[in-house]
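Submitted below is the structure of interest, expressed as C-alpha cells.
The complex is shown incomplete by one protein chain, all other protein chains being positioned as in the whole.
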Amino acid sequence: MEDLYRDNLLDHYENPRHHGGLENATISHEESNPLCGDRIRVDIKLSSDGTQIEDVSFSGDGCIISQASASMLMEEVAGKPITDIQKLERQDVLDMVGVQLTAARVKCAMLGLKVLKTGLYQYMVDHHHS
Amino acid sequence: MEDLYRDNLLDHYENPRHHGGLENATISHEESNPLCGDRIRVDIKLSSDGTQIEDVSFSGDGCIISQASASMLMEEVAGKPITDIQKLERQDVLDMVGVQLTAARVKCAMLGLKVLKTGLYQYMVDHHHS
Amino acid sequence: MSSLDVARIRKDFPILNERVNGRPLVFLDSAASSQKPVQVLAAMEHIYRATYANVHRGVYWNSEQSTELYDDARCKIAQFIGAPSPENVIFVRNATEGLNLVAYSYGRHFLKAGDEVLLTEFEHHANFVPWHVLAKERGVKLKFIPMTQQGTLDLSKLDELLTPQVKLVTFAQVSNVLGTITDPRSIIDRAHAIGAKVIVDGCQSTPHMPINVQAMDCDFYAFSGHKMLGPTGIGILYGKRELLEAMPPFMTGGDMIGSVSFEDVTWADVPVKFEAGTPAFVEAIGLGAAVDYLSAIGMEAVRTHEKETVAYAIERMSEVPGATIIGPTDPEIRGGALTFTIKDIHPHDLGTLLDREGVAIRAGHHCAQPLHIRLGLKATARASFYIYTEQREIDALIEAIYKAKHTLRK
Partner (left out) sequence: MSSLDVARIRKDFPILNERVNGRPLVFLDSAASSQKPVQVLAAMEHIYRATYANVHRGVYWNSEQSTELYDDARCKIAQFIGAPSPENVIFVRNATEGLNLVAYSYGRHFLKAGDEVLLTEFEHHANFVPWHVLAKERGVKLKFIPMTQQGTLDLSKLDELLTPQVKLVTFAQVSNVLGTITDPRSIIDRAHAIGAKVIVDGCQSTPHMPINVQAMDCDFYAFSGHKMLGPTGIGILYGKRELLEAMPPFMTGGDMIGSVSFEDVTWADVPVKFEAGTPAFVEAIGLGAAVDYLSAIGMEAVRTHEKETVAYAIERMSEVPGATIIGPTDPEIRGGALTFTIKDIHPHDLGTLLDREGVAIRAGHHCAQPLHIRLGLKATARASFYIYTEQREIDALIEAIYKAKHTLRK
C-alpha cells in the first residue's frame, strides 16, 4: 500500500504535468475506457518537419492511475522524435509508474499510451494518404 | 436380477395374451415412446351398449417390460366395464408387473396403459360430441 | 443483535477464514457473486466422486441417480420460489441466459414492429441489452419508467406509459446499484390490465428475501444461482405454463426433442423443450443444496439480517465526510447493497486501496451504464452483504475508507 499510491504518483495526479490541452495542436485524440469511464485526450504539436513532438498536453478524468500515468508519459515524450514514441511499450509505462499494479489496474495505466499512439498512428495514416 | 426378468414376465413376453389385433374393433389406438421406439397398438371391442370391454388385443414391439406389461394389462381389462379401466392407475400396472422397476423402465411399463386409456378417452370424447 | 446466527453460518464458509494481502478477507461483494457453503460443495463433490453419469435415458443406476437428483433439484427450486410445479422451472446458465431466452423465444415470436417494451432506467445490462437488440432488429420501441430523486420508481405516470402498444414490461425487483426494492404487484397488476406480459429480474431479490412467483403473478422470473450460494454455471427462468407451451424452443439439440426424423422434429414437453444438450446438472443439484441451506435458515430471517446490516452500513457511511449514498436510505426499501461515492476519490482507486486492507468491494458501473449516465456518474463503489456479513466487517469497511482518504490526502 505504502508503495502503490506513493508520493510521486499522487504528486503527478494532483499536479499533472503537460496538462490542460494545447492551442494549435497538430493532432488531438481522445478515448475512454468504456468499462470504467476513464477518459483521456492528448494534444500533440509536431515539429514543422513532422518528425518530432514539439509539445504535448493531456486532459481528462478518471482514477489516479490513469491520470498520473498519463502525466508521467507526457513528461517522457515531450520533445522526443516520433520514432521513439513508436517504440514505447506497455512495460515502459509500467516502469514510469514504478509500482506494482494488478491486472485490472494495468488497463488504467495504459490508457494514456493508447491514446497517444492511436492519435499519432491515425495522423500518419491520414498524412500518408494525402 | 433373479426378480426382474422372472418367469412370469418372460412368459408374458414370449407368449403374449390377447395379442395380434382384433377384427371389427370399436376402437384402435397406437402410440410409441419416441425416446426408445417402443410401440403398442390396442384394439378394443366394446359391448353393444358401449359400457363394457368385450374383447381387447394388443400388438407392437419393444422391450420385454413394455410388451409383457401390455400383455398383463390386456388380461386384466378383458371383459371389464369401462368405468373400471378409468380407475386404473400407474400403481396398478406396477403391481401387475410385480417387480421393482427403476424410473427409466417405469415409462416402458406404462406405455400399454397410456395407449389403452388414450384410445378409450378419445372414443368417448368423439362419441359425446356426435 | 442479528436475526441470524452469523457466527455459526460463517463456519460453513471456509473462504471467510482466508487472508488477502496479509489481512483477513472482508468480503463485501456478494451482489456480484456470493460465497458457497461446504454443504453445496459437498453435494457436488459427492456426485463426481461416487455416483456420476450423464442424466436422461440411461438405464443404469448411476444415470438414473443423476436424473433423480436433477429432478429433485428442480422440485426444490420450484418450491423455493413458489412455482406451481417443477415444470415451470427451466435451468439456464444464469439470469442473462434466462432473459435472452425470453427475448429470443417470446420476444421474436410475439412482438412485432410498433410494439413497445417498458423497462426502467436502472436495469442491469442483462435486462437492457437484449431488449435494445430486439428493438433495433424488429422496430420495437423501448420506454422507461422514470425514477424519483430518491432512486425509487415513479409510478405516478405508469398508467400513461402503459399504452396498448406495450406488450412486455420488465424490471429488476431489486436494483443492483440503487438497492431499491420495488413491490412487483404495484406494476404487474396494472400491466396485466392492459394485457402486457411481465418479466421480473429476480437476480438481487431471490437470494435475499422470500419470493413467491405465484403471489407476484409475474409471467417470467429470472435469477442466477451463483448469487445465492450456488455454483457458477446455473440459473433459473421461471415461466407461466401456457406461455412456455406457446413459445418455440430457444436452443435445440439432444434431450429437448420428442422425436426426430429427416423430415420432421417434434419437441419435448416443458421445461425440457428449453434445455438442449447435456445440462449443467451437477450445478443444478448444487443450487438445490443452496436452496436447502437458505430454506433451513429461513428467507424471512435472511431479509431481516440484511435490513439490519444495511441500516447499520447506512448509519456508519453517513458519518464519513465526503461520502454520498446512492439510492434509498430507508432500509425498508433497500436490499443488502450499499452504493456510494467518496468525494474526490475515484471508485477504482478506492477499490484498490480497500483491497490492500483485505476489504473487497466492487467499483465501476456495475453493468448499469444507462443508470450511471442518468445519475451523472462515471462509476460508483458498492459494498454488498449476505447471510455471513458481520457488523465488524462494516466497521472494517469504514475504517479502510478513512485510511484511503488519509493516504490520498482527501
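We just call them A, B and C in the order they show up, numbering each chain from 1.
In the analysis below, a residue touches a chain if its C-beta (ideal position, glycine included) is under 8 Å from a C-beta of that chain, and two chains touch if they have at least 3 such contacts.
Not measured: the values here are computed from a predicted model.
Engineer: Considering the full assembly, with which of the depicted chains is the omitted chain in contact?
Structural biologist: A, B, C
Engineer: In the complete assembly, which of B:N8, B:T102 or B:T118 touches the absent chain?
Structural biologist: B:T102
Engineer: Of C:D71, C:D255, C:D292 or C:D330, which sits in contact with the chain we cannot see?
Structural biologist: Spelled out, the listed residue whose C-beta touches the missing chain is C:D255.
Engineer: Sort through C:A73, C:I234 or C:I326 and give me the one touching the missing partner chain.
Structural biologist: The missing chain is touched by C:I234.
Engineer: Tell me, which residues in chain C touch the chain that this view leaves out?
Structural biologist: Residues 14-15, 18, 20-21, 25, 27, 29, 32-33, 35-36, 41, 45, 48-54, 57-63, 93-97, 99-100, 104, 121, 124-130, 132-133, 144, 224, 226, 231-234, 249, 251-255, 257, 259-262, 265, 276-283, 348, 351-352, 354-355, 359-364, 367, 369-370, 373 of chain C touch the chain that is not shown.
Engineer: For chain A, which residues lie in contact with the unshown chain of the complex?
Structural biologist: Against the left-out chain, chain A lists 34-36, 102-105.
Engineer: I need the residue numbers on chain B that touch the omitted chain, in ascending order.
Structural biologist: Residues of chain B in touch with the missing chain: 1, 4-5, 10, 35-38, 61-65, 102, 105, 108.
The definition used in the following text is that only the chains that are shown with their structure count from here on.
Engineer: So how far apart, in whole Å, are chain A and chain B when each is placed at the average of its C-alpha atoms?
Structural biologist: The answer is 81 Å.
Engineer: Could you say which residues in chain B touch two or more other chains, in rising order?
Structural biologist: Nothing qualifies.
Engineer: List, in ascending order, every residue of chain C touching at least 2 other chains.
Structural biologist: none
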